[in-house]
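Apart from one protein chain that is not included, each protein chain of the complex appears where it belongs.
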Amino acid sequence: MIWNVFIGLSLLIGLVANTLGIVGVLRFPDVYTQLHAETKATTFGSIFTSLAVILYGISKFCQTSDGQYVTLILHALIAVVVLAITNATGAHAIARATYRRGHRPVKAVVDHLEGFSK
Amino acid sequence: MSPWMFVVTVLAGLILLAMVRLIRGPTSANRVVAMDAINTLVVAIMIVLSVVFKQVIFIDVAIVYALLSYVGVLFIAKYLGGEL
Amino acid sequence: MFAFIVTFLFSGGVYLLLTAGSGSVLGFWAPQELWVGLVISLAAALMARNYFFRTRRRPLDYLRRWVRAVAYVFGPFFAELTKANLDVAYRVLTGHMRPGIVRVKTGMKTDAATLLMANSITLTPGTLTVDIDEETNDLFIHMIDVPEGMENRDSIEVEELFSLFNCPSWVRRIAE
Partner (left out) sequence: MTPYLFFQGLVLAGLIVSGILVVTFKDLLAAAIASGAFSLLLALEFYLLQAPDVAIAEAGIGAGLTTAIFIIAIRGTKRYEEEE
């Protein structure tokens, strides 16, 4: 019973974070700020929806002690770790490519990368 | 309607919202950001759906998918940066 | 020989982790999975021992690093990620921002430490790694809200980015 409360809570947090991330992607003016919203919020939201799956697996394993729930927990954990690493690296790649293409951040107060070239 | 199905439906609606940025985005970089967001949401949907379908093998698809879609994003980013 | 044993144990552990829950022998594993895992780990260790295990460190040191990495991900990193999301929620709802690209001196010595630092910076409040100076391992980050007075300085230290925990020293202890 107490498990259901935790599962519902983490599902709710995940949904709210994902929604904020997508609204941020729609609202923010340039690529860099959109990447801020996209990377942080959707990674956090996906971590929490997957955490709900992991909690579900733990509760089922406590009831039935069936081995397939161990597989569920471990593979969900691996998927979350992979997702976090690839999201951060992909955001880095997109930001770098955007800067090299010549798009500057709008209304920037400071830009140390301006004269830096390889 | 189970809570899992509700979550999955809302996430699918968010994919359609992200597609607005895919349509409107003034530059290609904005479109890549939208595609990256769609990737993350699809992986989240797959993980949750493996509970709905009650089959553990389905979660492996999410791992493979997360690793492979990352290749596409990296490739487009390399082309955009002029390094390809 | 020592490199062989370490590679064997690592690949065997990863195989067991991926196939946990397939049967009932020893708790979680099917007997055929154990045999196949043994053969595959032996082959992988024979082929890859010189690539996987290069530095000559003591095994206890490796174990301590892995434990520290897991503790870092679940402790300080997750706290900063939560704070980052509250920050993003605030920006999304109010639209208040003051962006800029700032040079950050990290002081990391190895590539792995710089990678871990860059990914940590991307997922923590208000910052996003854009580019890297490969000679000095300095990072260029895009800040969504540059504090007053920071735009006049030439570069900033990495410790100023984290408010809750001292993440850079964790990264140094894990990956250097």
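Here are some notes:
Note that the chains are named A, B and C in the order they appear, and that numbering of residues resets to 1 at the start of each chain.
Definition applied: a contact is a pair of C-beta atoms (placed from the backbone, for glycine too) under 8 Å apart; a residue touches a chain by one contact, two chains touch by 3 or more.
Small disclaimer: the values here were computed from a predicted structure and weren't measured.
Taking the full assembly into account, the omitted chain touches B. Mapped onto subunit B, the interface with the missing chain covers residues 1-2, 5-6, 8-9, 12-13, 15-16, 19, 22-23, 27-28, 31-32, 34-35, 38-39, 42, 45-46, 49, 53, 57-58, 60-61, 64-65, 68-69, 71-72, 75-76, 79-80, 84.
Here is the rule we use: only the chains that are shown with their structure count from here on.
One inter-chain figure worth recording: subunit A and subunit C are separated by 15 Å, centre to centre, where each centre is the mean of the chain's CA atoms. Mean C-alpha position of subunit B lies 23 Å from that of subunit C.
One inter-chain figure worth recording: subunit A and subunit B are separated by 11 Å, centre to centre, where each centre is the mean of the chain's CA atoms. Across the assembly, subunit C contributes residues 21 that each touch 2 or more other chains.
Multi-chain contact residues, meaning those touching two or more other chains, occur in subunit A at positions 21, 23, 35, 43, 68-69, 71-72, 75, 78, 89, 91, 96. Residues 17, 20-21, 23-24, 27-28, 32-33, 35-37, 39-41, 43-44, 47, 67-72, 74-75, 78, 84-85, 88-89, 91-92, 95-96, 99, 105-114, 116, 118 of subunit A are the ones touching subunit C in the complex.
For subunit B in complex with subunit A, the touching residues are 3-4, 7, 10-11, 14, 17-18, 20-21, 27, 29-30, 32-34, 36-37, 40-41, 43-44, 47-48, 50-51, 56, 59-60, 62-63, 66-67, 70, 73-74, 77-83. Remark: subunit C residues 17-18, 20-24, 28, 81-82, 84-85, 88-89, 91-92, 95, 97-103, 118-119, 122-123, 126, 128-131, 133-134, 140, 142, 144, 146, 150-151, 154-155 touch subunit A in the complex.
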